[in-house]
Structure formats: C-alpha cells, structure tokens
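For this view, one protein chain was removed and the others were kept in their places.
Chains: A, B and C, in written order; residue numbering restarts at 1 for each.
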Amino acid sequence: MAESKQKYWRTSIADVTDEGMVIRGYDVLKDLAGKIDFGALVYLLYRGELPKGNESKIINAIFICVAEHGISPSSTVTRFIQAAGVPIQCSVAAGAMMFGDIHGGAGEEFSRFLQELVSETNASGRDYDEVAYEFVRKHKRIDGFGHPHHPSGDPRTKVLFGLAEEYGLAGDHIRMTRALERALVAKTNRPLLANIDAAVGAIISDMGFDWRVARAFIVVPRTAGLFAHAVEEKVREPGWRQISLDQVEYDGPRRSQSDKAST
Amino acid sequence: MAESKQKYWRTSIADVTDEGMVIRGYDVLKDLAGKIDFGALVYLLYRGELPKGNESKIINAIFICVAEHGISPSSTVTRFIQAAGVPIQCSVAAGAMMFGDIHGGAGEEFSRFLQELVSETNASGRDYDEVAYEFVRKHKRIDGFGHPHHPSGDPRTKVLFGLAEEYGLAGDHIRMTRALERALVAKTNRPLLANIDAAVGAIISDMGFDWRVARAFIVVPRTAGLFAHAVEEKVREPGWRQISLDQVEYDGPRRSQSDKAST
Amino acid sequence: MAESKQKYWRTSIADVTDEGMVIRGYDVLKDLAGKIDFGALVYLLYRGELPKGNESKIINAIFICVAEHGISPSSTVTRFIQAAGVPIQCSVAAGAMMFGDIHGGAGEEFSRFLQELVSETNASGRDYDEVAYEFVRKHKRIDGFGHPHHPSGDPRTKVLFGLAEEYGLAGDHIRMTRALERALVAKTNRPLLANIDAAVGAIISDMGFDWRVARAFIVVPRTAGLFAHAVEEKVREPGWRQISLDQVEYDGPRRSQSDKAST
Partner (left out) sequence: MAESKQKYWRTSIADVTDEGMVIRGYDVLKDLAGKIDFGALVYLLYRGELPKGNESKIINAIFICVAEHGISPSSTVTRFIQAAGVPIQCSVAAGAMMFGDIHGGAGEEFSRFLQELVSETNASGRDYDEVAYEFVRKHKRIDGFGHPHHPSGDPRTKVLFGLAEEYGLAGDHIRMTRALERALVAKTNRPLLANIDAAVGAIISDMGFDWRVARAFIVVPRTAGLFAHAVEEKVREPGWRQISLDQVEYDGPRRSQSDKAST
C-alpha cells in the first residue's frame, strides 16, 4: 500500500539509473551506440520499438532534405541573435522556434487530418479518390499543397515518395495524399502538389508516428543547419549586425506632434 | 566593376536556386538524399566535405549517446512549457537553450583549449604528458573531467573512445585528453576522468571540427529527445502543471510590513 | 515618382534618425522621458496617442498585479535555465514563452471574442444580459472565468475592476464581462467569476486596445518578476539544479528488452 501516490514526473521514454541509461527498454551503451544509426534511434524514441524494415533509411533521407535551406527566415534569425553575442544554443533555439503553423510546421496539422481521413476511409471501405474529392470540395484551403517556388511540384516530394516506395514503406497515407493531389488539381486546374511538409507528414504517418511529433522531423535536422549558420556568422562577420536604414520606411505620425506634448 | 558592393547576407553553406539546393557543392536531391546518412550530412555541413572514413559512424554513435536523458532539467523545462499550451517547437527550443556553460555545453570551451594545447604541443615537439601535467598544475579547475554520478568514469566516454579507436578516428586530441586524465588523477588522487562533454569534444576535435560547433553535437540530437518529452506530456498529462506548494519555502519579509505601507 | 517601391521594413511605431527617436510622433527625449510614466508610454505604443485620462494609472495597477507570482511554472523554467549558466535575458525569455493559451495568455482569446460580442451587441441594440445568456448557452467552455485557488472570485479582479470604476475607465467590456459572469453562475450554479486574464482583457478592451496586444499586459510586467528570480537563483543557489530521482517514475519497458537487441 502506501507508495500509491503518483510521482510528479512520469515518463516511459528513458530510465537513468546507476547501471546506465535505458531508452524504451534498450540499454543505450550496450544495445544502441555503435549498433544502430540516429534514424533508428529517432524511430525508437517516438514509436517505442526498433524499426523492422527500412524506416531508418527514409528518416535519414528526410533529415537530409530539410537540414538546411541557405539564408532563410530561420537562419536569418539565428544569425542576428548570434551576432549580438549570445551563446550558440540560444541563437539556434530562436531560429528553431520559427517552424510554426506557417513556416515549415504545417506537417503537424496535415498529419493530424490525414491520419483521421485514412482511418475513417479504411473503416468505411470507401474509395480513396471519392473521399479525397469530397474533402477537397468541403475545404476552402488545405495546407501542404503547392509551393511558390516549385509550380510543377516540390522536387523533394518526388524524391522522398520515390524512396518510400523503394524502401517498401509507402502505404495508405501516401496513397491518400496522391488522391488529394488529384482532387485539388481537378478542382483548381492548378498544380497543387504535395510540398515538403505534406510529403514528410504522409511518410511518417505511413510509419505509424503520432501526428504530434511531425515537427520533430523538420526541427531536429534543421538545428544542424542553424548551427552551421551561427558558426559561419561568428567566424566570418564582424560583430553586431545593423539594419540598413534604406531598408526601412517609417509611416507613422511626423515629429510635428511634439508641439501638442510640449504644452 | 559595379557589382563590387558586398551583399547583406553571405554564406558558403548552401545555395538555393530554381534548380534545387546545393549544400557545400553537393546537390541535395541528386547527390545526398538516399545516398548518405545524417551523420555524413552533419560532417559535410561543418567540415565542408563528405567524410572519407568512418566519421559518419562515430557521429551517429555520439548522437545516440546524448539524444535523451530521461527527466532532466532540460526535459523538465520543455514539459513545463508544453503543458502551458505553446507550440511544440517553442517548448523544445526552450529546453535546448539550457545546454550552456554549465549543463552539457562545456564541450565548447573544452574543445577550444584542447585544440590549442594539441596544436602548440605538436608545434613544439614536447611530450604530451609533460604538457598535460604543466597545464593541470597551472589551472585550478578544468571543465570536462569528473561526473557526480559516475565516480569510476563516465561509461559513455569509454564506449565512445573505444568506437573512435575501432573506427580509426582516434588521434592527438583523444591522446591529449587521456594525458590530462592521468595528470588530474595524479594531482588530485581522485578519479577525474573525461566525462561526456570532454569525450565528444576530443572526438570531434580529432575529426577536425571547429570548437565553435561543439554544442551542435549535444543539442541537435537532444532536440530529438525533447520532442519525445513534449509529446508525452501532451498525450499523457492533463494540462497545466502546477508547482506543489510543499516544495516551496518563502523566506522573505513577513506580511507584517503591510502596516508600514498603509500609512 | 520612382521611389514607389515598398521598402522591406515598414513601421509606424518609431522613427530613429540622427535627430533622435520619435515614438508615434513624440520625441522620446524632449516630450516623453521625465514627463510621462511607463504606463502612458505603453498606451502610446499600442494606441498611437497619449492617454487623455487615467489610463496610465490602471496600466500601472495591472502591471503591479501580474508582475510576480512566486515560484510558479514560469519562474521555475527561468530558474532551471539560469542555473545552467545561460545569459539572464535568455533564461527570462524562456520563462516568458510560457504565457500561452493555457497559462496566463487566455486574455488574448478572451479580448477577441469580448470585443466582437460588445461591438455586435451595441450595433444591434440588444440587451447585454440577453446576449450573455445566449452566448453562455451556446458555448461549452469559456476561458477567463473561474480560478482553482479562488472559488469565491479572483481578488485581483475585484481590485482592478474597482480601480477602473474609480478612474472613470469602466465601459461596455467590463459591463459585458459582468453579464457573462451572471449568465455563467446562473447556468452552472458555480461561482465562475472573471479571473485575472478576463479582468485584464476587459479593462484593456474598454481602453480601446487591439486584442492582439493582450498578452503584453501580462508578459511585459512579468519579465520584471522573472529577472528577480533569475538573479536570486544566481546569488543564492549553488550552480546546476538536478531533478531529484525520487520525483521521477519510469513506466516504460524494462531493461529485459536488451536481450532482443543483442542478437
């Protein structure tokens, strides 16, 4: 009896004891380090078991596709903060915060509705294209399709979906994503193909990941790229970055107001 | 002529054009995705070239050793913030900020002085043990050695140094780290062995990485663990986490002061 | 002509030139510093003009009510990160991130729907209580009412609404908030009174603030409290904070799994 009170912290992820650390039942040093790669560890962390097929390969491919994107809003933020003399893990963290609903984080919501749609469709036995057309008809805007820079389709999607097929990992969620593409193209007459957010969302859904972990597949690898930017900023640029005034337009009230205040 | 003005942003990491993205000269989709693993990409990002030996294997092993540490200060911070209803990339970013000078970030400073020490010693042709003894004599405290929970040595160091040897990657920086261990043990009569921060610092220094990027080898993989904690918090715990009052002691001035103010 | 291209950054908040800085048309050094208090500046920043009545007084009172809350989730986060050796502005920033949808940030959504409700009600000429009853009937849950620690009403609400009356600033939004309280109490038979989030939301709505700025009235003053915690942690506590293992329960798979992996 007694000991029934729940502890403040409860976790099933890892156990740290004097004998070493166990992740999801596997001893990190005896069973994992030097034996699996980081893609497999990510699978273990989020799925609770080691991959049985090529899951680690596709996770590595996803990570490689999203780890870096040159000078972009997130690397810009990291560089501005790095230039202000802040520890590197903080400037990288600030850049990582940016992968929200609009910029790179759309995969979370996409995975959520995709998993629901596939699960309902499979339960009902309905046709994927029929469901997709209906879904597209009902929703004004569906995130995850179309890309301003890639009118004929995000090339990363093509490569990742191709690898998923090759690795034997393509399943109902990729199938439904393609049905949604067909429905969107038919409805809009525009090439609204799955972009990288949707591609990653579909692939991780086919591997059985919880939609809540979708952003990890963008943010974890991207922090690797952000560190490269922070170090490059430190090594090559001379201190604090100013904003050039000729980039700025002030369109608020003019100084004349001062008179009113000086009364 | 003309075009001589330097642009506001300058980078040698990646180039994003209509033809696709190039990282350090390699086309991401044609040359990298599906062809190398994430460890090799990390090497490419920070060293500017693809690994020629087993570097990717040791990077994977490092990432696996540090990706997760159960309920710890960083996962605790991520869980508190997640429980407050903030997007997951923000709660993970806050946890990542913690890997500073004291907690997990010591590898940066360790790599800096280790690289300097090895470079000077090699230039002078002096004996590693002699240099290490002198260094230890001169410095009151050297970060990276000793671990409160592992009096007989951090087991992760033993595994990682062993793998570095096996992969043919152990060089002068591991050698000097071991000389520093011997000098510290001799001086203090305590088992001040290289902990995980020093182990990672020594290994990445042997691979030629800039010390400024040392924290990436802790923070990038750890964000994977922090995502697992954020999702677990969301799925299993009921909303906002309160701090139990019986954990708190207030030792400031008592309410009696109110009298003074009410005058 | 020509100069028609829009600049990358556009702002009506402040203009920084060689002659000094102007905020919303007022010269900071000539018109504001030493002449108004910080509450009035906050009003100027968000409303674009100086207050004409007691607005600065009520902003000061709000700031005082929310600046500090002892050992709470946010100060805990700041202290954990501070203890890890990170610059103080970063540990405070992490604590500030916590004021999201669940913890302290509910005023944003509350202000949004309150402003809409008041505006529609005034346009239609309907009775406030009638509208409030209808609204409460239609919504299962309304954030901003009730407080786990204050069953008979958040005392901060009473004080702040009292001051708003005294300063001549109570208007339709406080009136509607009280109508909502009556409707909620009638519907649920429980004392679901406006908590601090709703109180602040109603008061700033009566002063004409955009609902998007609601969280500023919590976060700006609270950063002052978080700095006090960060400094206290630095001065009084000895370095890195560990999580006591007797607070942690691991309920994942047992180490036995190792056997499977060692094949």
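Following the convention adopted for this analysis, a residue touches a chain if its C-beta (ideal position, glycine included) is under 8 Å from a C-beta of that chain, and two chains touch if they have at least 3 such contacts.
These numbers come from a predicted model, not from an experiment.
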### Task
Using the touch definition up top, pick the residue from A:G39, A:G105 or A:G201 that touches the left-out chain.
A:G105
## Note on the structure
Missing-chain contact, candidates A:R10, A:K158, A:R175 or A:R241, resolves to A:R241
### Task
Just the residue numbers, please: which parts of subunit B touch the chain that's not shown?
6-16, 19, 22, 24-27, 30-32, 35, 48, 50, 86-87, 90, 243, 245-258, 261-262
### Chain not shown, touching residues in subunit A
70-73, 76-77, 80-81, 83-86, 90-91, 94, 97-105, 239-243, 247-248, 250
### Message
Could you pull out which residues of subunit C are in touch with the chain that's been left out?
### Response
8-16, 18, 20-21, 23, 28-29, 32-34, 36-39, 41-42, 45-46, 57, 59-61, 63-65, 67-72, 75-76, 79, 87-90, 92-94, 96-101, 105, 108, 149, 155-156, 159-160, 163, 166, 210, 212-213, 215-216, 219-221, 223-225, 227-229, 231-232, 234-237, 244
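By definition in this document, only the chains that are shown with their structure count from here on.
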### Task
Could you tell me which chain lies farthest from subunit C when each chain's centre is the average position of its Cα atoms?
B
#### Entry: For subunit B placed onto subunit C, the superposition rotation in degrees, Cα atoms, nearest 5
180
### Message
Can you work out the whole-Å distance between the CA centroids of subunit A and subunit C?
### Response
29
### Summary
Separation of the C-alpha centres, subunit B versus subunit C, in whole Å, is 35
### Summary
Multi-chain touching residues of subunit C, meaning two or more other chains, are 86, 90, 243, 247-248, 250
